[in-house]
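Shown here: the complex without one of its protein chains, the others still in place.
And then chain A:
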Amino acid sequence: MLQQDSNDDTEDVSLFDAEEETTNRPKKSKIRHPVASFFHLFFRVSAIIVYLLCELFSSSFIACMVTIILLLSCDFWAVKNVTGRLMVGLRWWNHIDEDGKSHWVFESRKASPQEGKTVSEAESRIFWLGLIACPVLWVVFAFSALFSFRVKWLAVVIMGVVLQGANLYGYIRCKVGSRKNLTSMATSYLGRQFLRQTTGDTQTSSGE
């Protein structure tokens, strides 16, 4: 505990550091990569905003569609290649070996006691919130476009669902790992949340 305190003292103060926090607690709630966090949310949220507001601002369907496609592509690339790796230490990709067989690789960075390599809770929360909320919204848009017969938007909406759903699926697979399955992970997560709420637990879990 004391050794960790001396490490904390020499670290740079980040944007969201709470100065009044005592140094006895390990600082895991600060945001280490503010630029990555910003862009993680920026592209996703702007794509949704442009989709919702395009009919108000621009009479050109094409300009809106191209803008949304551009934003969705930038978001897919940024989340897959940069923000997942920086914010939560997960990554996934496809590898084709010598025989031409394709393998999907899902990796998560091992938690190490060094301060620079643990995952901060604030970043983790931002990451997962953005990752989960946006594909859900795009699915809602897909149904609304289908049932209100605004079919010309379906191409863009389906693209949104596919791209953001792919990232969501990839990172969930990374998080779950190859041994546990999804239901056991969901059960243990819900169980932990329930326990935390009922006991009013404010301690952060050590090492994740």
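Just so we're on the same page, contacts are C-beta pairs under 8 Å (C-beta built on N, C-alpha and C of every residue); 3 or more make two chains touch, one makes a residue touch a chain; residues count from 1.
Rule of thumb we're sticking to: contacts and distances are computed from a predicted model.
Novice: Which choice in "Annexin", "BZIP domain-containing protein", "Presenilin" or "Protein YIPF" gives the name that UniProt lists for the one chain left out?
Specialist: "Protein YIPF"
Novice: Any idea which of A:69, A:122, A:139 or A:176 touches the chain not displayed?
Specialist: Answer from the full complex: A:69 touches the omitted chain.
Novice: Extract the touching residues of chain A with respect to the undisplayed chain.
Specialist: So the residues of chain A touching the missing chain come out as 32-33, 59-63, 65-66, 69, 73, 77-78, 80-82, 85-86, 89, 91, 93-96, 100-102, 107, 109, 116-117, 152, 154-155.
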